[in-house]
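Partial view: only certain chains, each at its native spot in the assembly.
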Amino acid sequence: MGSNTFGRAFRVTTWGESHGKAIGAVVDGCPAGLSLSENDIHQEMSVRRGGRSPLTTPRKEPDDVEILSGVYEGKTTGAPISLIIYNRDIDSSKYGPIQHLMRPGHANFTYLEKYGIFDPRGGGRASARETACRVAAGAIAKKILVHHGIHAITYLKELSDVKASISDRISYTNYHTASICPDEQALCLMKEKIEHAKVQNDSLGAVIESQFFHLPKGLGDPIYEKLEALIASAMLSIPACKGVEFGAGFKAAAMRGSEHNDIFCLNDTGSVVTETNHSGGVLGGISNGMPLVFRVSMKPTSSIAIPQPTLSMNKESQILTLPEGSRNDPCVAIRAIAVVEAMASIIIADSLLMNRLSRL
Amino acid sequence: MGSNTFGRAFRVTTWGESHGKAIGAVVDGCPAGLSLSENDIHQEMSVRRGGRSPLTTPRKEPDDVEILSGVYEGKTTGAPISLIIYNRDIDSSKYGPIQHLMRPGHANFTYLEKYGIFDPRGGGRASARETACRVAAGAIAKKILVHHGIHAITYLKELSDVKASISDRISYTNYHTASICPDEQALCLMKEKIEHAKVQNDSLGAVIESQFFHLPKGLGDPIYEKLEALIASAMLSIPACKGVEFGAGFKAAAMRGSEHNDIFCLNDTGSVVTETNHSGGVLGGISNGMPLVFRVSMKPTSSIAIPQPTLSMNKESQILTLPEGSRNDPCVAIRAIAVVEAMASIIIADSLLMNRLSRL
C-alpha cells in the first residue's frame, strides 16, 4: 500500500527495475518556487556513482536524470516532479543460468515467496540500482535544506577494523572534499582493505555516519513520527542496511543517566545548546538544535564471485557461481553514502514542511 | 499529521497525558471475528507494569483497560476498538517548582520550542506513560499473531557490562518464565547493578533483544515498507530508544560477504531454512521464515534524582532537583521490554494483513 512511496508532505514515489527500460521517481509536495535544474540533480548523482571513489562497481551508469514535469522557467510549480533515468549498458543474458537458484543474502527467494514471480534481470526491483532514484529525489530535498541553511556530511566511519577518527563536532565548513572519509589515514587503510576483498572475490560491510548541521529546533512529530523514527525507517529501507543508531546509540545502553544526559548551556551567541550531544540532536523525538548525528550498519554485498552452496527453487542442492563479468561492489557502503544522505535529506525536508502545522 | 497513529492495515491511534484524566488507544482495522476480552489485555499490561520484576517504578498503576467499542459477544466486529485507561494515583503538584527549568535528556524544552506550550504534569504527552496504550493495543495484535502460530520472546540482552548468554536460536518453548532475562546468572548481576544505580539516584540503559518465531515467508513490503524499516520506525518511536539492529546488526559492518551470507538448506521437515541467521530473518525487506531477531538500545532514564545544572526557560543558570517522591525507573528498559514486543507485534499483525494484497 504505497510501499514504494516515502514521506508525508514531501513525498517520493520510485519505480523501475535494474534491467528495465528506465527507473524513476515522482516527487510530490515539493513547495512551489524552488529553483531547480537537472544539473542540481546531476551533482548528487555523480557522488553516488562513485565520483569520490575508484572503488565502486565498474558499471557505467551515466545516470542522466531528466526532469519531465513540475518545473517551469527554472522553478518548481507545486506540481509533481517526475524524474527519469534510462537504463543503458545492460545485458540481462548472464542471469539466465542462475535464475533458478536461491541467492544467499539476496532477495530473489523472498520475492518469489511473496509475489510468485520475480524479474531476475539484474536483480529487478530488488537491485540497489533503485537507490539512484532516491539520490535524485534527495537532491531536490537538499535544495530545500540549503534554503534553510542546513548542511550535512556523510562518510565511512568504520570498515573492518579501521575506525575513522573524526571530531564529534566536525565542522562541515572544513569538509569540502568529496572524499568517502575525511580521516586521510583511515581512508588509506580502508582502500587497502577494499582492494584486498576485491582480489579475493569477497565483499565488506561498513558503518556510515551522517551529521546534519543547523537544523532548526522543533522538527519531528511525536509520538510515532519522531525524527529518529522517520530516519530509522528511511535508513532500514536502504538495501543492505541492518542497523541505525542516534548519538551515543548502542553505547547509550551502557551509560548512566548522569553521564548520558546532555547538560543545557548557552553558546557564544547566547543560544541554548548542550555541552555534549549524546542524544544526537533529538529530544523526545524533536530536534533540539544540536547536530543530528546517526550511524548505519551496512552489511557486506551479498553478491560475491566466490562460489556458494545453495538450493535451487526446486530445493535441490546446487553451487551458485555468479556469471563472469557480474558487476558488484566490493563494498556497497561506499555507494550508500550518497543514499544515506539523500534519504535523511528527504526526511528533514519533509519535517521542515510538517513543522509548519504545529501551531495555530 | 497522524503522528499519533501507527500502522497501515492494523492501525493504532493513541492519546492522553500522564496526568490527564485518562489515556487510551483506538485500534482500527482489526479484522472481524477475533476473540477478545479485557482479560486478554490485562495479561500483557501486567508484564509492562513490572509483573516480572520488582525493579520498576513504585507508581501504582492498576492500568485497568476498558474496552469501549468494537467487540460484540466476545468477538471483534471490524469496527474500531477503543481502549481506555483512567489515570489514578496522580499528584501533579510536585511539578510546579521545576516547570520553568529545561530538564536534561527530557523533552520539555523541545516540546516548548515546537508547540509554544507544554503540559508539564507528569511529563504530559512526553511521558513514558503513553506506552501503556501501546502495550494494550499490542495485546490485540498478539492475539492475531497467536492465531497465525507466531510467538515471541523479549528480554534484557545487555545491561552495563553484563551480557546475557543466550543461544541465538533459543526456543520460545523453553522460555516459559516471565523473567526479564532468561540467563539466570546474568539476571542476578543485572539486578545488583540496578539496585546499585537506584541507591545512587542514578539510572541505567540496556539492550533489549526480541525474537519472533514462525513468521510466514513473505511479510514486509519493498521498497520503503520493508519489514526492518517498519520495525525500526516502531522501535525508534519508543521513548528512550536510540538504536535498532537486525540479525548481525552493527557486527555485520565488520563481516565479509562470504561470512555474512546465510546459506540456504533444508531442515528436517524439508522446509527451506538458512544455516545461520545473520540476516535476522529478513531478506530484501521480506521475511524468509527464519526467526526475526532484532535488538534495541535504550538510553538510561533521563529523570534522575541527582541534582543537575541546567537553564531556566529564561536562559538563567539553575540547578534542577527533581521533587522528592518522583517516581522514576532506575532502568526504563525493564518496562520497555513489553513495549518493544507490543510494537513489533503491531507491525507483524499489520504485515500479515498487508500480505493478503500481494497476489491477484
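Annotations for the structure displayed:
Think of it as A and B in the order they're written, each chain with its own count starting at 1.
The rule is short, and it goes like this: a contact is a pair of C-beta atoms (placed from the backbone, for glycine too) under 8 Å apart; a residue touches a chain by one contact, two chains touch by 3 or more.
Here the structure is a predicted model, which means the values were calculated and not measured.
This structure file defines a homomeric complex of 4 copies, of which 2 are shown in place.
Just so it is clear, only the chains that are shown with their structure count from here on.
Between the two copies, chain A and chain B, the Cα superposition rotates by 180°, quoted to the nearest 5. In terms of their C-alpha centroids, the spacing between chain A and chain B amounts to 26 Å. Chain A contributes residues 1-6, 8-9, 14, 102, 104-107, 109-111, 113-116, 125-126, 130, 158-161, 197, 202-207, 217-218, 221-226, 228-237, 239, 241-266, 270, 272, 274, 278-280, 282-289, 297-304, 306, 308-311, 315, 333, 354-355, 357-359 to its touches with chain B in the complex.
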